[in-house]
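I have a structure here, written as structure tokens, and I will follow up with some questions on it.
Every protein chain except one is present and positioned as in the full complex.
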Amino acid sequence: MADRSLVQIAFYAALVAVLGLVPAIYLPWTGPVPITAQTLGIMLAGIMLGPVRGALAVLLFLFVVALGAPFLSGGRGGFAWFYSTSGGFLIGFPFGAFAAGLVMRATRELSVLVSAAMAAAIGGILVIYAFGVPGMAFWGNMSLAKAATIAGGFIPGDVIKVCLAALIAQTIARGLPSALVSRN
Amino acid sequence: MISVYLQGDSWAHQVPAGLKLLAVALASLALFQVTSLWVYLICLCVVLLCYASLGRAGLAQLKLLRALSFFLVLLALMHWYSDTLHDGALAIVRLLTMVLAANFVSVTTRMDDMMAAVQPLFRPLALVGLSPRKAALGVTLVLRFAPHMLVVYGMLREAWRARTGSRNSWRLLAPFAIQSLRMSDNVAEALKARGGADGLSA
Partner (left out) sequence: MALWPQKKNRNRPRVCDPDARPYAVFDGAGLTIGGKQILQGLTLTLQEDRIGVIGLNGSGKSSFVRLLNGLRSPSDGTLALFGAPSAQAEPELPRHVGFVFQNPDHQAIFPTVEEEIAFGLTQLGAGKDESRRGARTFLAQHGCEQLADRPISELSEGQKQLICILAVLVMEPSLLVLDEPMTSLDALASRRIRDKLLSLPQKIVMVSHDLDHFDGFDRLLWLEEGRLRMDGDPDTVREAYRRDVALRLGSEQEPAAL
């Protein structure tokens, strides 16, 4: 089923791209930090496709961005953004999807909702920040602790995305079970 | 095609994509060996001159700085607070230089040419069965799916609005995913009917 794999990978890469086009929202209790939907796509890619295909989907997304497509949140495109303070996060994306896929697979016996929430939290927050914060410290010429303080402002928004990812995964698992490739 | 590419015929458009990419890669390595703010500022000026050489449309590309501004302000505040302003200035100028330089390549290189320039990098992947052809097809499919998904979302939103009166809801996300997944199944079938990602060549 190589064709289907390729199409699935491309599909989730496009999903990450489209979610990047969703305008950032600002919530009163998260302060001035913009919340974008892009990492929601990263979480979903790992949750739905499993580790390998999920990571490949995100790599394909990053590749298309690097080629110049304006698919990063806020309509940014080109490989220039790998050089910015968010560069570490971008590099963390495929690892995050991979981790989310692994968690999904390891918690097979749990309900999709619980398992997807764990996958999204570990892959979509923990792993991505593990790359993003050092990247930010490096490009921003500051200590890890300071970078972590800045990045910490994004966590509330990410928690919302974890909930959304879990709800969406559960709904898809009910409406189109075959799409939950990670568990097939 | 959807891209940050700027249609044009300038000197920068005519430099081969591979050369431009190599220049940026070397520049990023070199810039990290330097710690003098003055050198950075000169580099930044050179990059800005590159944009200026493209004319008004080129300078308009500097609008991407707006997307960076949030972080740059945060960065500056952080360094001001901890009294490391020199480090902060260094970081900000270096960041601006690299982002603008890399973006200059994207702005002056067609996506096709960029793809062709990086194609050789995919050769090792053939060992795991991932042919460059598949990577290219993957890119095409992403560019094909993304606008289509926006159309699907628009239609769902219309139907939702007709029935509830409200404009948007996160509840649309799951049906959106399901509908676009069905679409991707159809595309997979159509691709298979035409011989699949590997082609039919004997």
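The chains carry the letters A and B, assigned in the order they are written, with residues numbered from 1 in each.
To be clear about the criterion, a contact is a pair of C-beta atoms (placed from the backbone, for glycine too) under 8 Å apart; a residue touches a chain by one contact, two chains touch by 3 or more.
Remember, predicted model here, so these are calculated numbers, not experimental data.
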Seminar exercise, completed: Answer key for B:29, B:49, B:128 or B:162 versus the chain not shown reads B:128
For this session: Against the chain that's been left off, what residues of chain B make contact? List them.
Result: 1, 128-130, 134, 137, 140-141, 143-144, 147-148, 183, 186-187, 189-196, 198-202
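Following the convention adopted for this analysis, only the chains that are shown with their structure count from here on.
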For this session: Report the residues of chain B in contact with chain A in the complex, numbered from low to high.
Result: 2-5, 28, 64, 67-68, 70-71, 74-75, 78-79, 82, 84, 87-88, 90-91, 94-95, 98-103, 105-107, 109, 111, 114-115, 118, 134-135, 137-139, 141-146, 149-150, 153, 170, 173-175, 177-178, 180-182, 184-185, 187-188, 191-192, 196-198
Problem set entry | Touch list for chain A against partner chain B, complex | 2-4, 6-11, 13-15, 17-18, 21, 34, 44, 60-61, 63-64, 67-71, 74-86, 139-142, 146, 149-150, 164, 167-168, 171-172, 175-176, 179
